[in-house]
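With one protein chain withheld, the remaining protein chains of the complex are depicted in position.
So, chain A:
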């Protein structure tokens, strides 16, 4: 911990928004808890019997480039004979006029030139460094011999603006110092001993401030006052910086504005689309996946969805898949469809959701254009959220006279054998005294999600500004997309024709011109 405390001084860099005239540097100093802080024996014998272990925190506030004199400085500058430079004379006048009191914590300002500036540790610019490295590698020798001269002077031509800035960097320094010197009774200096508490360097070119050590807390990580050799003097201190209130106000205003904008944006985003009040919405994705083991090839599936009256639905409820040619997998013929049907259903909240009915008819077609019903199947689809897969067995009605039926089917074909598909759902209600032949099977998968209004959330009001704009944009985008596609198709179609097309088009013009009325006819 001691080691940490000794090494906890880090440098801080502050980029300044404005000049440093409002800067306030606060240095809090307190004596360290320990043997040194105990009262001396003399104090104890002279004064009261109470032990005083007060840890009074001294606070010193300085402005930027504010001169605070130490005891020996006052001694020195009071006498005019000691004042040689102009700065010394200024200090003499200052002491005479303002009656300055000596302080344990005092400052050296830029005019004093006592302590080094970061200017001395300035890096050489990159171009020169590169040259020195190249010299070290002695790669330059051969070229130097060939051209017979040093090319170092030309490197200045390649200096960037950034490098030039480095040369002209200017620094203004200020140091806050603790005075631990020994004085005699007449305040004459016997032994000078000082410790730098804080160094501030302001880069006037790029307007930033380097502070060494950085701002800290007296309770959490106090710095100890110590000599350059690291011998502690029994004091701890903390540093604070105040850059003026206006900066903070500006920042808070900016933050408020940003927060408002963010809230506005989030509000729009947080509007989750909810069903209208009092209704429960069902989103159904039904997939007709495959068909298996039917008699004839080139199969397609015609589907019909029947929805009870109490359910509202605006989607298309019937249709058919594409025609598919079979593929043989492990000796079984299989037809792939991957047909997706999407339904959006709405029912009243209080109701138990009724099932919907799905009727499917597998139809085959041949090269002569004859369509034959291969089988029917029916699925009762309960509106229950989840993901389900089912293989439905198909069957078709069979006529009594087998020979007639088969020959008709073979020569003429025939589909839509059942007029009212409800017979599949409720065969007992219909007069259905014919037999069925089982044929193949159809695999389906469906996925149901339901959504209701939740207490806290209310359906968002339509936002005129944003929604219409987005709709417009979407429309425009779609139109643009279609236009691009059409253009690409046109380009692709005309590309292959080349010269032949150009000859043809000439002929076309001639034919079109035959009209005589100057009106072109279009096919």
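Worth pointing out:
The rule is short, and it goes like this: a contact is a pair of C-beta atoms (placed from the backbone, for glycine too) under 8 Å apart; a residue touches a chain by one contact, two chains touch by 3 or more; residues count from 1.
Simple rule for what comes next: contacts and distances are computed from a predicted model.
UniProt lists the omitted chain of the complex under the protein name "B9 domain-containing protein 2 isoform X1" (options: "Exosome complex component RRP46", "B9 domain-containing protein 2 isoform X1", "ubiquitinyl hydrolase 1" or "E3 ubiquitin-protein transferase MAEA"). Here the missing chain is touched by one residue of A:107, A:290 or A:439, and it is A:290. From the options A:334, A:399 or A:422, the residue with contact to the chain not on display is A:334.
Here one chain is not drawn; of A:66, A:325 or A:404, the residue touching it is A:325.
The set of chain A residues touching the chain not shown comprises 269-274, 281, 283, 285, 287, 289-290, 298, 300, 316, 319-327, 329, 334-342, 344, 385-387, 447-454, 457, 474, 485, 489.
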